[in-house]
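As you look at this complex, bear in mind that one protein chain is not there, while each of the others sits in place.
== chain A ==
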């Protein structure tokens, strides 16, 4: 039996917390990409305002979810286990997204990212988000700077 690799060390290093943590589970992370999932809680506060009487998950949060799973989890893996959490500084530098389907309250989404490059502290990925029926919800290219600051 193959033991499923634990990615808790990555989850523990994510520099986010509620109400802005958009990673629930990581299915895999390797040098080429990452996959993980997140369920948008039907009680999330933003559904009250987006939109009036018609709750739909905002595109910026789908982008954020793609970035946290696809870019940041992958970035932490690439930096390696030895890196101390307090030394990690990150920032999104560009995002180019296309949105194809709405995500409603309570839906679980799956994000798959593929590394484009990681050089000179810049991490660029192609990301895709799927809904529970494996239909493509959004896709795009995200990039960010991720640094350990101890050089």
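Here, a residue touches a chain if its C-beta (ideal position, glycine included) is under 8 Å from a C-beta of that chain, and two chains touch if they have at least 3 such contacts; residues count from 1.
Rule of thumb we're sticking to: contacts and distances are computed from a predicted model.
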From "Acyl carrier protein", "Two component transcriptional regulator, LytTR family", "Tripartite tricarboxylate transporter substrate binding protein" or "Branched-chain amino acid transport system permease protein", the hidden chain's UniProt protein name: "Acyl carrier protein"
Contact partner of the left-out chain, one of A:32, A:52 or A:119: A:119
Chain not shown, touching residues in chain A: 93-94, 117, 119-122, 143-145
